[in-house]
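Every protein chain but one is kept in place in this view of the complex.
We call the chains A and B, going by the order they appear; numbering starts again at 1 in every chain.
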Amino acid sequence: MSQPLLLVEDLKTYFYLPEGVLRAVDGLNLIVNRNEIVGIIGESGSGKTVTALSILRIVPPPGRIVDGKIVFDGENLLEKSEEEMMKIRGGKISMIFQDPISSLDPLYRVKDQLSEVIRMHRGLTDESEIKEEIIRLLSMVKIPDPDRLMNAYPHELSGGMAQRVMIAIALASNPLLLIADEPTSNLDVTIQAQILELLRELHERRGLSILMISHNFGVIAELCDKVVVMYCGEAIESGSLIDVFENPAHPYTKGLLSVVPKLHGVSKHFETIPGSLPNPLNPPSGCKFHPRCPKAMNICRKVKPPRCKLNRDHVVSCHLYT
Amino acid sequence: MNLISKSYYAWRFLQNLKLIWSRKDGKAGMLITAFIVLIAVAAPILSPKSPYTQVLEDKLKPPSLQYPFGTDHLGRDLMSRIFHGARASLIVGVFSVLVAIVIGVPLGLIAGYYGGLIDQVIEVITSAFWSFPTFLIALAFAAAFGPGLQNVLIAIGVAWWAGFARIVRGEVLSLRERRFIEAVRCLGANDAQIIVYHILPNCINPLLVYSILNIPSMILIEASLSFLGIGIQPPHPSWGNIIGSGRPYLREAPWIVMFPTAFLALTLIGLILLGDAVSNVLNPRLRRRMI
Partner (left out) sequence: MREYLVKRFLMVIPTTLLAVFISFSILLLTPGDPVLLLLGPKAPPEAYEKLRAELGLNLPLHVQYFRFLCKALTGDFGKSLYTHEPVITMIMDKLPKTIELMLAGMLISMLLAIPFGVISAIKQGSIVDRVLTSFSLLFYATPSFCIGLIFIYFFSMKLRIFPVGGSGDIRYLILPALVLGLSGLALPSSLVRSGLIDALSQEFILSLRARGLPERTIVYKHALRHALISFITLLGLNLGWIVGGSVVIEMVFARPGIGTLLMTAIRRRDYPVVQGVIFMLSFFVVIGNLIADILYALVDPRIRYR
C-alpha cells in the first residue's frame, strides 16, 4: 500500500479560554490516501472544523495545536515554518468553507481574488496569461459566461456561483488535497447536488483527494469512499462507507444512523440519542460517550477505550470490541 | 405598571449595576464619576472659602496651605471655585440631556408611530441636524440666546436632539409591527396608552446608553463656550470660564489653567469609561469567536 497522502496521528488542539481549556480536538486519528474522498461526520461542536483548521495550521487564537503529528505527502506539517506553511496553504492543500459569500472579500471582484492566488501560487505575472487562467478555472467549475462573471463582486453572486468561485480559487494551484468544510450546507438542495457532482468530477478527472466535512449523511454517502465519525474531538469510528453505514459498530454511530428517518417502513417513533453533547470544557472521564451510551459498562467510565480493528479499514474506539 | 414589573425592573437595574462594577472600565468610571458628583454636591461644605469672595491683596498667589489651588486674578480661592465649577458641569450633563430628550423623543415617537409624510418630514429634519457638528449648532444658538447657564443648556439640548429622535424612531418602528401591540390594541388600548406603557419602556435602555455616551461631549462643549465667553458668565464659576479668565495670566499663574484642566479631564475620562462600560453591558453584543 502506498504512503497515505495525509496522516493525522493523535492530534490535540486546545483552546485556552478564561473559563478553562476547551479540548476541541482531543486525540484524533485520520488517514486520507491518494485519490480518495474521506468524509468526517459529526454533530456541531464535535471538532470537525477545528480539525480542518489544524491541518492547515490556521487555528485562530486562543486555540493552539498542542500535540500530535500531521504528515502530509511525507512531511510533518507541524514542524514546518510559517513561510513553508503559507506555500502549502492554497498550494498543495486548499480549503473551501461553508458560507461561500462570506468567505470572499466583499470589496474585491472575483477576478481580483483569483488573480491574487494565481500570482501567488503559480508565479504568473503576465496580465493576459493570468486572465486566460482565470477563464480556464472558472470554466472548470462550470461557470457559464466566465468573462462576465469575473467582474462581479461577491454580493452579486448566488450561493451556488460563489461556491464554484471558491472551488476555482482552491484549484488555482492544482492542489493534491481539498478540504471542504460543509460546502453545501448553506445551499439549496438542487444546487447542493450540482456542487457535489462537480466535486466528484474534479476528483475523478484530476485525481484530487477530498476531505469532506459534513453533518449531513446524504452528502457523505453521495461522495465519500471512507468515513470518519467524530465525537467530542475524537474519531470514534472510521472505515469504508459501506462498513460504517451498513455495519456501524460504535453505539454513537448506530444512534446517529437510526435518527435518520427512513423512507420505507413505518417507524413508530423517532429514535433519539438521549442526553446532549458534553461540555467541552469538562468532558466525561473514560469514554466520552458513556453518559449517553445504552451499552455503557463500568469500564467505560474509567478507562479510555482503545482503538480496535474490526477489519482492514474498519476501526472503532469502544470497549465492546476489545 | 404594577408592583411586579416594577420590582423586576429594579432587580434588572441592580444586576446591570453589578455587571458594570465588575468591569475595569466600569469600576473606574463609577468611582471617578461618584467622586466628581460628590464634589459638586458637597461643594459648599468642602470649599475652604466662598468662590465669590475677592481678596485683591492675595491675587495670583501660587498654591499654599491657605489657598490649596492658589488664587485667581481677583484673589478668589481657586479650589472653592473649582469645586463649585463641578456643579456647572453636573447640571449641564443632566439638564442638557433632558432638553434634548424633551425635543427629540416626542419627534421620534410621532415620526415612527404615524409614519407616512410626517415621518418623511421629520426624518429629513433629523438627518440635517444629525450631520451638523454639535459644537457649531450650540455655538450659534448660544450666540443668539445670549450668555448664561440656562441658555447654554437649551443651546446644547437643541444641538443634540437628533440622536435621541433617531433612537426612539428606530425602537418604535421595530416594535410597531410586533404581535403584542396588535393584541393590546384589541384589548382596547388607544394610541397614547400604547406609546406610554409599551413603547417607551423599551426605549429607556438605548436612550440611557446614548445619553451617557454623549454627556462627556456636552460637558466639553459647555466648557468651550464658557471659555470663549459666551457660556456661563463670571463670577459664576465654570471650569471653562475659570480657564478663560486664567489665560492672560498663563505665564505668571499657570495653576489657574492647570487645575481646572485636570478636573475637566478627570471628569471626562471617568464619564467616557463609564459610558463604555454601560454601553457594553446594556447592549449585549454577541461574544466573538464561536469555534
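Here, contacts are C-beta pairs under 8 Å (C-beta built on N, C-alpha and C of every residue); 3 or more make two chains touch, one makes a residue touch a chain.
For clarity, every value in this text was computed on a predicted model and none was experimentally measured.
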Full-assembly contacts of the left-out chain, visible side only, are chains A, B
Just to verify: which one of B:113, B:129, B:160 or B:210 makes contact with the chain not shown?
B:129
For the chain not shown, which residue from A:29, A:46, A:94 or A:192 touches it across the whole complex?
A:94
Sort through B:21, B:35, B:52 or B:145 and give me the one touching the missing partner chain.
B:145
Given the full complex, what residues of subunit B touch the hidden partner chain?
124-125, 127-129, 131-137, 139-141, 143-146, 216, 220, 223-224, 227-230, 240, 243, 247, 250-251, 254, 257-258, 261, 264-265, 268-269, 272, 288-289
Which parts of subunit A face the unshown chain closely enough to count as touching?
53, 56, 58, 60, 85-91, 94-95, 97, 99, 102-108, 116-117, 120-121, 153, 155, 166, 169-170
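Note that in this section only the chains that are shown with their structure count from here on.
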Per the centroid of Cα atoms for each chain, what is the distance between subunit A and subunit B, given in Å?
53
